[in-house]
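Removed: one protein chain of the complex. Kept in place: all other protein chains.
The letters A, B and C name the chains in turn, as written, and every chain counts its residues from 1.
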Amino acid sequence: GQKSSEEQADEAAEENKKKADEASELPSTAWTRAEYDDVEEGGTLRLAVSQLPNNWNGSHADGALVDRSTIVDSMSASGIRFTEEGEWELDPDYVVSAEVTSEDPQIVTVKYNPDAVWETGDPITIEDLIAYSKALKGDDDAFQVASTVGWEQVKEVRQTDDEFTGEIEFDSPYADWITLIYPEFPHGISDDPEEFNKGYVDENTPSNGPFRVESIDNSAGVVTLTQNDKWWGRAPKLEKIIFSVVSQQQLPSAFANGELDALDGIADGDTYSQAAARDDVEIQKSNGVTWNWLGINLEGGKGILADEKVREAIARGTNREAVGEAVVGPLDSPVILKDHFVFMPGQEGYEDSYEAAFGDPLTFDPERAEQILDDAGWELGDGGVRTKDGDKLALSFLIPADVKSNSDRARQIQSDLNEIGFEVELQTVPADAYFDEYIHVGNFDLITPGWQGTNFPETSSSNIYYPHSSAQNYTGINLDDEVADDVNTMKSETDEAVRLEATNRFSKAVAETFSTIPLYATPKIFAVKEGIVNYGASLFESIDWTQVGYAKE
Amino acid sequence: MTKYLLRRFVSYAILTALATVFAYIAASSFFRPRNRYEGIQPPISESSIDAILSDYGVNDKDPVLLRTWEWLERIVTAPLPEKLGQDLTNKWVLPEMLGDPTRWLFFWEQGWMGRAGVSLRLLIIGAVLAAVLGVAAGVWGAVRQYKASDQVISYASYVLISTPTFVGGVLLMILATKLNSALGFQLIRFTGAYTAGITGFWAGIWDWLSHLLLPTIALVLFGAAGYSRYQRSVMLDVLGSDFIRTARAKGTTRTRALVKHGLRVALIPMSTYFAYSFGTLVAGSAFLEIVFSWSGMGQYGIQAVQTSDINAVTGNVLFSAVIILFASTLSEVLYAALDPRVRV
Amino acid sequence: MSLLSSPPSDAPEELDPVTEDDTGTRRTRSITRTQLVWRRLKRKPNFWIGSAILLVIVVFALVGNLPNIYALNQRDPYGFNAPPGAQHWFGADAIGIDLYASLTAALRKSLLIGFIAAPAATVIAALFGALAGYVGGVTELFHGWLVNLLLVLPVFYVLMIVSPLLSSMSWIVLVVAIAGFSWMIMSQIVKNQTKSLREREFVLAARFSGVSTFSILTRHIVPNVSSLLIVDATIGVCGAIIAETSLSYFGLGIQPPDVSLGTLLQDGTPAVVSRPWLFLFPAAFLIMLLTSVSLIGDALRDALDPTSGTSKV
Partner (left out) sequence: MSEPILTVADLNVTFPSEAGPIHAVTDLSYEVRKGEALAIVGESGSGKSVSSLAVMGLLPQTATITGQIDFMGNDMFAMNDRQLSTLRGDKISMVFQDPLSALTPVYTIGDQVAEAVRLHNPSMTKAAAAGRAVELLDSVGIPEPRRRARQFPHEFSGGMRQRVMIAMAIANEPELIIADEPTTALDVTIQAQVMELLKAAQEMVDAATILITHDLGVVAGFADRVLVMEKSKLVEQGGIDEIFYHPQEAYTQKLLSAVPRVDGQVTAAERLAIERGEMEASDAGAVGGITPDAIADGAEDTTEAPKILEVEELERIFPITKGMVLRRKIGEQRAVDGISFDIHKGECFALVGESGCGKTTTLMEIMKLEKLQGGRIRFNGTDTSQLTKEDRKKLRAEISIVFQDPMASLDPRLPISDTLREPMRVQGYSRTRMDERISWLLDTVGLLPEHADRYPHEFSGGQRQRIGVARALACEPKLIVLDEPTSALDVTIQAGVLNLLEKLKRELDISYLFVSHDLSVVRNISDRIAVMYKGRIVESGRTQDVFDDPQHDYTRVLLSAVPIPDPQIERTRERILLDRDELDAKIAAGTADHAAESA
């Protein structure tokens, strides 16, 4: 028997509701926990990366690569670690104490663990941080640094009592000062621009974690890590960690064939089901930090998008639930809409900014969208396309070639918008020209890329919307007058409550512009071989590599 | 002939040089490696970007002609490994492609070969097997034209030919996984060139082979399918020739007449095909390498174009020029060797 | 009496015409090769089977979607990943787009690409190669350079470079590019073959009777290498369709919302385990397409080759 589409619709809605209820809240950390003593000695963990770093110096412009961070996670410490809730705490292996000892000027006093040494055997001292901060400050052009964020506000780093104790003085207050307390590598590297720029093209900077690089095979794309014999903390359980370069196309198959022990970042249903088909794996799902959004260029659409009403109609005429369902549904996960511009759902301080701004949440409401357009004077013309003063409600949707999920989103939104009187056309461009030649230069009407949230959203996410001149402010909103103070507070206020308040105000202001319509958050999904503990899907929590391993039988 | 080869060599050297310079100028004019650094979040300072780009010699703030001039200058003056400059992943282009020439003879060792070595290791066996199998299937099909076995070979080759590499690769991987789980142990591994952490000579060889198996099968199947269609067709042309009848009158068996006389003549046009398709294969069996995560030349080329890596693109063009011209010379020499009627 | 204006009625009486086969009826008009080949072709069952399949595919591409309730790119919001069934005959994709509707559109595009690019490439290969081999000298040199140059520069590289210059990458550009980059190897083969054919006596015979170079190429040389060319053209149909897929990989080929067999196949590949219909239907059509043209090609090959089936072994 054939079901009518209404019946089907009902069923689908019910189904989704059930799923959402079941897993109404994903955990923030989904890995299997085990006590250190319950973990087997030895074993190898085989993981995949998509490429090897161009430069192993993570502070170099060429070293800013997610894959590099993945590889060096067990070899490079920042002095702090994150809890399941996303709060930081000091890592006693590295830092004994760190606190703000003066508010104005902001001074942070740190004391390092004197046992800590680099792979070279040299102790990790304040001198390393002094040199590191100088290199990253951005004053010396010879250092080709990736980012100077935070460091440019550092006035001076000084050694105080002994070589393990020191002070960091800031020019202006910096809220996330905790990210700046520990050096990434010995001062020998940060003293010498040549060494800094080119010294670690083929090899890793000295490790200060429980593991170190045993070998790097560039031609085969394999990095092998082994236990760091200079490691001073409790001994790691795993004997080796192997990272192999595996192409996107091959990932699911490689995992299915048992050539990898874990598959991270499963983002589509096909990979998901192929990974889940392996019988010795566990699928772990946690909340994720990746979220997709619909970007509306204020200067796009031959000017029609400058009209806030048109943008609002787009927002209300887009079935975000369905867009999310297409991607998240096959992952057996609930669609979690994101309605905040700084925090992820589940993160401390998250609220619905649309509700805050308009009193009601942003729901899919085509009638209301049409009403808004009607009110704004956009009248239905030939072929169901609205016009006003001779202008057509015609937009183009920019999509990168060969990113299926992106074009799927675009096509869904396209048909939603066509329903309410838009004429939306898809415009596909080469994947690497997508950002460089279109988005960065504001040559688009609608886009739907993704952002990756961070553990320090307040400092890092504001420049997506502010200032007007920010390179990441793709949609071109101008909130310069409105939110300047709030952003300042977000970046420099150390009192958390005050900061959250400012953050929510900021988010509300962005919501009101209808320039960026957040869609849904993608859960973080890992497939991990059974028996592996203390490693897997987590939203914030740092991995303690000493206790990653195989559970004792 | 020696003179001919010499003349040819000179002509090809010019062509190679032209192609390379053209590639450099075209890439320099159209590619914008700067974009790569501009999109990064948090942003990198412009001076850093300028410094890096100038280091690579690809700063778009310098006029193309100036950059080309400097590039040419470097080719003349720089030490050999640095002649082509660095790619955007900080590797010297020449060693990245060719590895360490002093160790070329130790081909069984791992991790020395450069991308060309990776490609060759993957391709040589496969290409040769594909040719052999393709020829065999083609001859068989021609000889038994429209009989059951010919039909089976034909339809099988239609299926294979209409399967793009990336599709075929994925399907093969799925099948291999099924096979492995049915067997209960890992007969076939297909991720990259080897499994890291394997020690011991025999274990190493075994691992090496088990990684080669799948991409080789892919190459052989898809290659042979195409070859067999061509071979079948030429072979059919030859079968009606009088000289086959002559051979039969001398008392050769059917098989011998077909192989020694028929196939030998049918191979003449195919030799060109083999030489060139091998050349194009080496110069860019990109999809195969990508699907199986082998970081060979083809993958390098695609990555270079996708990341607007001017020096790497140029290096790639130079490499494929050398390979193609080698293939072209090979085809000519093969042709002359196979067909005494053509005088060069 | 002019011997040449009218055939003499008083042919030497010593010349009793040989009449070993008396079945023949006397005709005044002798047929041409084209007619003869067509006659032979008509007798090959493969030709008819291939044509029938091809016809079905073409008709399907043109009007196949008429009875379907879904238009191209129409989304069924409740049919995400619907398997084949009454609602979606060939199933639907992740966002509820009907595969059957997509497939008809994809076939139209792919047929256009395949059936223009492949024959075009083969014609270039045949004529240019034969000319280079026959004339030799500078032409051959130029041919060699062009062939090698085009082999050296990958098509996606060249397209990538010129794509900013073209306002939009219409499928015509695509077809030109695919055809322009896939004739080289075959052309080289034709060139080499021609070099040994040009010394053959039947070619000399034509040359000695003043036949123009172009006619020698098209009437003698090309037909004598036609077997390879036919295979090349038939495989080329598939090759062009696949090449287009590779180009879409770089954002240079057919892009959404346009679909082609290749893009469907590419999108369907990762889904082969979880949603096999997305893969199987396009794959089946591609295979059917290649099979049909190959059957026709084989039949044509046999029709053109007078010794086909007469092998002396």
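Everything below uses one rule, namely that contacts are C-beta pairs under 8 Å (C-beta built on N, C-alpha and C of every residue); 3 or more make two chains touch, one makes a residue touch a chain.
Computed from a prediction, not measured in an experiment: that's the story for all the values here.
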item: Shown chains that the omitted chain touches within the full complex; value: B, C
item: Per the touch definition above, residue among B:L80, B:L209 or B:A249 touching the missing chain; value: B:A249
item: Residue of B:V21, B:V128 or B:L338 in touch with the missing chain, whole complex considered; value: B:L338
item: Options B:G226, B:G240 or B:G315, residue touching the unrepresented chain; value: B:G240
item: In subunit C, positions touching the absent partner; value: 1, 3-4, 6-8, 11-12, 14-21, 23-33, 36, 39, 199-206, 208-212, 215, 219-220, 223-224, 226, 304-307, 309-312
item: Those residues of subunit B which, in the complete complex, touch the missing chain; value: 1-2, 240-243, 245-254, 260-261, 264-265, 268, 333, 336-341, 343-344
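Criterion: only the chains that are shown with their structure count from here on.
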item: Arrangement of touching chains [line / ring / star / complete / other]; value: complete
item: Innermost chain by mean C-alpha position; value: B
item: Inter-centroid spacing, subunit B versus subunit A (mean Cα positions, whole Å); value: 38
item: Cα-centroid distance, subunit A relative to subunit C, in whole angstrom; value: 49
item: Gap in Å, rounded to a whole number, between the CA centres of subunit C and subunit B; value: 25
item: Residues within subunit A bordering two or more other chains; value: 249, 431
item: Residues of subunit C whose C-beta touches two or more other chains; value: 160, 250, 270, 273
item: Subunit A to subunit B touching residues, read off their complex; value: 44, 46, 54-55, 61-62, 64, 138, 141-149, 197-198, 201, 217-222, 224, 240, 242, 244-247, 249-250, 253-254, 256-260, 279, 431-432, 435-437, 440, 460, 463, 471-472
item: Of subunit B, residues touching subunit C in the complex; value: 11-12, 15, 19, 23, 26-27, 30, 143, 145, 154-155, 158-159, 161-164, 166-167, 170-171, 174, 226, 229-230, 232-234, 236-237, 239-242, 244-245, 248, 254, 257-258, 262, 268-269, 272-273, 276-277, 279-280, 283-284, 287, 301-302, 305-306, 313, 317, 320-321, 324-325, 328, 331, 335, 339, 341-342
item: Residues of subunit C that touch subunit B when the two form their complex; value: 141, 144-145, 147-149, 151-154, 156-157, 160-161, 164, 184-185, 188-189, 192-193, 195-196, 199, 225, 227-228, 230-232, 234-235, 238-239, 242, 245-246, 250, 262, 265-266, 269-270, 272-273, 279, 283, 286-287, 289-291, 294, 298, 301-302, 305-313
